[in-house]
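Please see the structure below; I have some questions.
Removed: one protein chain of the complex. Kept in place: all other protein chains.
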Amino acid sequence: MLGPDVPWYLVVAGILFGIGAMGVMLRRSPLIVLLSLEIMLNAANLAFVGFARLYGDLDGQIFALAVMAVAASEVVVGLGLIVAMARRKLALDVDSMTELRG
Amino acid sequence: MSVAGAWVCLLAPLAGLLAITGAGTRITRRQAGWIATVSVFVAFAGAVYTLIELIAQDASERERLSTAYTWFEAGRFEAGLQILVDPLAVTMMLVVTGVGGLIVWYSMGYMAGADEERRFFAYMALFVFSMLLLVQAGNLLLLLVGWGLVGLASYLLIGFDHHRPAAIAAAKKAFVMNAVGDATMALGLFLVIAKVGTLDFGPVFRAAEEGALSDTVVTLVALGLLGGAVAKSAQIPLQTWLPDAMEGPTPVSALIHAATMVTAGVYLICRTAPVFEAAPDVQHLAAGLGAVTLLAAGAIALVQWDIKRVIAYSTMSQIGYMFLGAGVGAYGFAMFHLVTHAFFKALLFLAAGVVIHHLAGEQDIRRMGGLRHYLPFTWLVFLVGSLALVGIPPLAGFWSKDAVLASALATGGVLGWSLYLAGLAGTFLTGLYTFRLFFRVFDGEPSPLVLEHAAGHGDHAHGAEDAAGHELHGHGEGPLSMLIPVGALAALTLIGGLLNVPGLWDTFEHWIAETSEPLVEATVGQDYLTSLLAVLLGAAGLLLARRAFLAGKDLVPGTSPLHDALARKLYFDDLYDALFSRPAQALAVRLRDRVETPVVQGSLEEIGTRTQEAAGEVARAQTGLLRTYAVAITGSVVVLAVVFIVVR
Amino acid sequence: MLATLLIVVPLAAALVIWVLPLPRETTAGIAVLAALAEVGLWVGGVFDFSLSPLGIEWVDFGSDQQLFGTSRAWFEELGVSYAVGFYGFQFWLTGLTVVVGACAIGYAMWVGRDRPRAYYGLVLFLVGSLVGVFASQDLLLFYVFFEAMLIPLYVLIGVWGGPQRVKATVTFVIYTMAGSLLMLASVVAFGIGQGTFSLATSGTSSNDWIFLGFVAAFAVKAPLFPFHGWLRDAYTQAPPEVSALLSGVVSKAAVFGLIWVVLPHFPGPVEDFRGLLLVLAAATLVYGSLLAFRQPDIRGVVAYSSMAQMGLITLGIFATNDLGLDGAVLQSVNHGLVSAAMFLLAGMVEERCGTGQLSALGGMAKGRPLLATLVLTTGMIVLAVPGSATFTGEFSILAGVFDHGWGYAAVGAAGIVIAAMYGLRLISALLHEGRGSSVPEDSPDLRAGELGLVVPLVAILLVLSAWPAAVSGNSFPGDAPAETIAGVGG
Amino acid sequence: MGNVVVWIVWLAAAGACLGSGVAVVTLTNPFYSALSLIGNLASLAVLYLLASAEFVAAAQVLVYAGAVMVMFLFVIAYLGGRADAPWAGGPRWLQVAAVVASVALLVEVIVALSFGADSRLGTEREVADSFGSPAEIGRLFLTDHLLAFEITSIVLLVAAVGGVVLGMKTSDEEARD
Partner (left out) sequence: MTVVGASIPTPDVDWLALSPTVALLAASALCLLGAVIVPQESRRLFSATVAFTGFVAAVVLAVDVFRETPDGVSLIADSMSRDRLAALAQILLAGVGGLAVLVAWGDRRRSHVGEYYALLTAAGAGMVFFVGSANLMTLVLGLEWFSIALYILCALDTDRERSLEAGLKYLVVGSFGSAILLFGAAMTYGATGELGFSAIRDAEGADDPVFVIGLAMIVAGLAFKASAAPFHMWTPDVYEGAPTAVTAFMAAATKAAALVVTLRVLVTAFPEQSEVWTVAVAVLAVASLAIGNLAALVQRDVKRMLAYSSVSQAGFMLIAIAADSSSGGKALLYYLVPYAAASLGAFAIVAARERELERPVTVDAMAGFGWERPLHGAAMWVFMLAFAGFPLTGGFLGKFYVFAAAYEAGWWWLVVVGVLATAISLYYYLGIVRAMYMRPSQVVGSTLAVAGGSPPYDPALGAAVAASVAVVVGSFVFVQPLVDLAADAVAHLPF
């Protein structure tokens, strides 16, 4: 194979997943949280693509494509929600959403 | 031989009880009294019939066990509702129903006008039934039932005046102390069941006689029975309830606490003689307790001021003689003394009842005196009774008490001699306290109280029994329904002793011997010697009492430490209070305050609180912050992955 | 068939009452009718109408056959079936249930409980589940009914009880459930281990933990010291008739469980733990008696005396011999009746005086002969005066446990003495001495309706006093209970 | 030599990918974050290409970096200044825990990978040139993965409905306002 072996892809995927997860866990802006979620999904996609290459099996790529659609769907809903919240003049800060707790 | 009479005897009072209870207010008080009286006399008739039937039998045939049905059954253990008809039982039946009938009859006059008279007669019927069950019981379990039921009846009757705290307290005390006796007796019976497998007299006695039971077992069983006997018969150390029981109406004292129930212990020892004989130490213990009691009670009687209490201590003392007799194995004489004692002690109580009745409930002999002139008949019968009690011939007490003492002498040895000397000393004391009482009540100048009642317009309460029911003025010697029984008992006291005259005929002793063979037989010489000594000592006591009375002095000076000890009843009440009553109460309170509330209830609350606290912590972990959820998930995944890798 | 009928009739009546919007009187009428029908069915069961030309003959309790049984497949997968039927002691306990149940319902009608539809339905439901418990021949079915009876109890105490009712009911239900859930674990373990849940056909187990699970549940239910934390509040806060059912009948579920679940199926552990259990039972007896002696109110006294009695019964059960077992059954019936009577009487007194505090009561005997007679009679049976049925039971139990050491019997005998103390204290505090501060001068004697509730209970007790062998001699198949029990698991 | 170039490209792409990822997470302004994400997606597309996933790479650019991100930017623009949220903040322990947890997860994954790297993961199969081509992908989507294909569309449809429903001002809101 040209370039690095598959495990390197996976390392990148893993790091990316970690970065995304950290974003979700650290950031308070729902927009950025959504972006971080995208990173996590893409990390998974990268892993899938890498493994697809490893096994010479297109299932992984198909999976990655499907996940893209799913990710898009989540973004749509997420953005819809953010818009609805903005319309309700709610603070766009996940830390302020503590009405429900305990 | 027909046992129908015995069954009639047993069931008639029960029928009376049920009739009175069932009829409730539909019958008058007087009718209730009649029902009770008649039912007891019917029972007496049954007893007499049974006696005749029994006499008609061969001496060896005079024992019949009759079972109505299997009363209790557990696995292979069975106890029938059965009665045993034999000379011992019939004797007791006669005493219980005969004396009982007279006393119930007497009560009709005595209790007239009392509140809740029906209840009184129902209780009396219950008592007679229970007592009959006790003496007729054909096995130990049923005997225990009767044993307990008389305790119940005693409780009910002592506490008859339930609005008086003293009466209630006395009733409770009597019941609880008797329960202690019941308990020890029950323990003895458990041991019997464990070792013999049955409570029927026959097999149990056979086992005891044949030595099938080890010495320890027999001793323990006998101790258990003795415990019951001591409690019921108010012997040391379970004697303290009897004086208090005098809170009950006087007929009750006469019937239960003089004539019948309290002597049940003696009956028990005679009935279970084979067991006691197999455990001679226990039997001797019984005799010893009897001796101690007769002295102690006699001594305490010297300082009592309550007319009934004096007689009550005298009862204890006399039962001490019976125990002494039964303890040395002179069952016949013990029973003989039981019978004569029933006569003269009932007589004394009923006569005292007349006095109390006359004085509208006053019982303190310090406020009496000179009654001889107002109550001549009562004076006479009281004198008869007192002389019989002291054992002056030819009255009943003379024959029976001397026979008991002679048997002690015949036993010999250290034990026999000690018992004998104690008994003799007792006769002296008897003379002393009996006539102290007699003179105080009947002799001398009439007291203000007596005069007041003689005038017939006493109108203030004296705070003693019957106060609620009686309008207070002199009753004289009371109605015929009181006088006839008193007269009948006086007659019995006069002639009762002739049932058994040492050296001439010993009908009674033989009669009892058919059930319980005596262990000792006094010689005629011993008899005469004893009689001589006893009469002399008794008379000496009498005279000393007379002198003291004339001198206006107390027999035991009120300032002496001895007086104090006697007045405090030798400290038994204080001792039990300190040893049992108060620790038990303290224990109960302590358990409630130190265990129940803090530990049992508290631990629950503690668990509840702790759980709530933990729950609060868990809920607080749910911060509502989105980011913490993500952290939790990530962390959990990390941990889960580690677990997976490790477990793998 | 009769067993099923006895279970179904009250449940069906409960449903009818709940579903149909009937007026108060009709509701009460249906409830009473159902309760009486239960009694009638049960009495009908005592006599077997088919055997004799006269049409009436005693059922043969001594036969090895289960009586009036029904068995249907239910949860075959795990070997669970709907199996009900009676052996002697079960039948007696059932009789106790229907009688006390009828009196309780009658009392409720007499008092006129609020929200009658809910109330009567729940009581009937309780009665049905209790009968179910006593008729069970399947372990899981037993557990089902054992738990089901808590459902109505929870509400009955919590809604109709005294001022502390909510705390009382919560403590009661959670405490008893904690115990019975441990039993559920044991039920599972035992049944799965045996491959069947049938009480009659499953064998024995020697697993101590399973055994302890069962014992825990029954120790809470009985209750035994120190598992009685729920007792006082529940017994004093519940409505009197519910207290009657609770202490009189519900606690007997523990008796049933110990006799029919634990003894036959865990002979080994029973042997190993006998000492401990006997000590606990004896401790219960003494502890209950002592606390009864210092309770400030009627129901507190009766409550702790119930506890003491349950300790006694447990002594008999773990004596595991003829005297102990037969005595335990007899005593269960006795205690059920007498404590029911006592609680009903307590209710009647409380209704008259507005309080159950002994210090505020007294002197009620004066002018109230019926009340006095009944309280006295019942009280005397409570304290087991010799000759009473309770005495016979106690005697038999203690004679039985004597086999395992005189100490137990001695403690039991001491218990009898303390029982006399608290019994007399209770009687006197109610009836005797001066009129208590809370006793209205004109408060009436018992009325006919009240008599109709208590007198039957007392009458049965008196009959049992005269003939205890009726129960004790007919409790188990065969003539030796201990052998019969041993035979079930073997 | 091609290898070296590929390596360089790979490293550049991977570096860009991770760098832009970090930028997404760290930048304060959501607008810049979104832009960084575009870079991230684009560099991922390069990695996909290198892993013989041409069609995926294309889709990544078109669908993701194109459509989705445009939507993102549009929303951010719509929100204007309101989109600016505090950076992080919150409890200190939370930040620490977040970092620790992510790093731990990362370490686990990488350790696991390193165990497998020598054996199964180390040796990839030879693949044909058509591997990852639109035709192959399309064929699979219509045969083996027909269901996935259909579901993807349904999911998108549902999301579309959701976007509409949530984005619209409702009569309930009006009633409340």
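For reference, chains read A, B, C and D in written order, and residue numbers begin at 1 within each chain.
Just so it is clear, a residue touches a chain if its C-beta (ideal position, glycine included) is under 8 Å from a C-beta of that chain, and two chains touch if they have at least 3 such contacts.
These figures come from a predicted structure and were not determined experimentally.
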Missing chain: touched chains present in the view: A, B, C, D
Sole residue of C:Ala189, C:Leu462 or C:Ala486 that reaches the chain not shown, by the stated touch rule: C:Ala189
Residue in contact with the excluded chain [from C:Ile17, C:Val84, C:Leu124 or C:Val144]: C:Val144
Of B:Val414, B:Leu504, B:Ala551 or B:Val618, the one touching the omitted chain in the full complex: B:Val618
Residues from chain B at the interface with the omitted partner, ascending: 611-612, 614-616, 618-619, 622, 624, 626, 628-630, 632-633, 635-637, 640-641, 643-645, 647-648
Residues from chain D at the interface with the omitted partner, ascending: 108-109, 111-113, 115-116, 120-121, 139, 142-148, 151-152, 154-155, 158-159, 161-162, 164-166, 168, 170-173, 175-177
Missing-partner contacts on chain C, residue numbers: 18, 73-78, 115, 118, 140, 143-145, 147-148, 150-151, 154-155, 158-159, 165-166, 169-170, 173-174, 177-178, 181-182, 184-185, 187-189, 191-192
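The rule we apply is simple: only the chains that are shown with their structure count from here on.
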Pair sharing more residue contacts (C-beta pairs) when B-C is set against A-B: B-C
Between chain C and chain B, distance of the C-alpha-averaged centres to the nearest whole Å: 36
Between chain C and chain A, distance of the C-alpha-averaged centres to the nearest whole Å: 65
Per-residue multi-chain contacts in chain D, two or more chains: 90, 94, 97-98, 101-102, 105
Sequence positions of chain B contacting 2 or more other chains: 625, 627, 630-631, 634
List of chain C residues in touch with chain B within their complex: 171, 175, 226, 228-230, 232, 287, 290-291, 293-294, 321-323, 325-327, 330, 363, 365-366, 369, 373, 376, 380, 385-387, 391-392, 395-396, 398-400, 402-403, 406, 409-410, 413-414, 416-418, 420-421, 424-425, 428, 431-434, 466-469, 472-473, 479-482
Touch list for chain D against partner chain B, complex: 90, 94, 97-98, 101-102, 104-105, 108, 112
Parts of chain B lying in touch with chain C, wherever the complex brings them together: 21, 24-25, 69-78, 116, 119, 130, 133, 141, 144-149, 151-152, 155-156, 159, 162-165, 168, 171-172, 175-176, 179-180, 182-184, 186-187, 189-191, 193-194, 584-585, 587-589, 591-592, 595-596, 599-601, 603-604
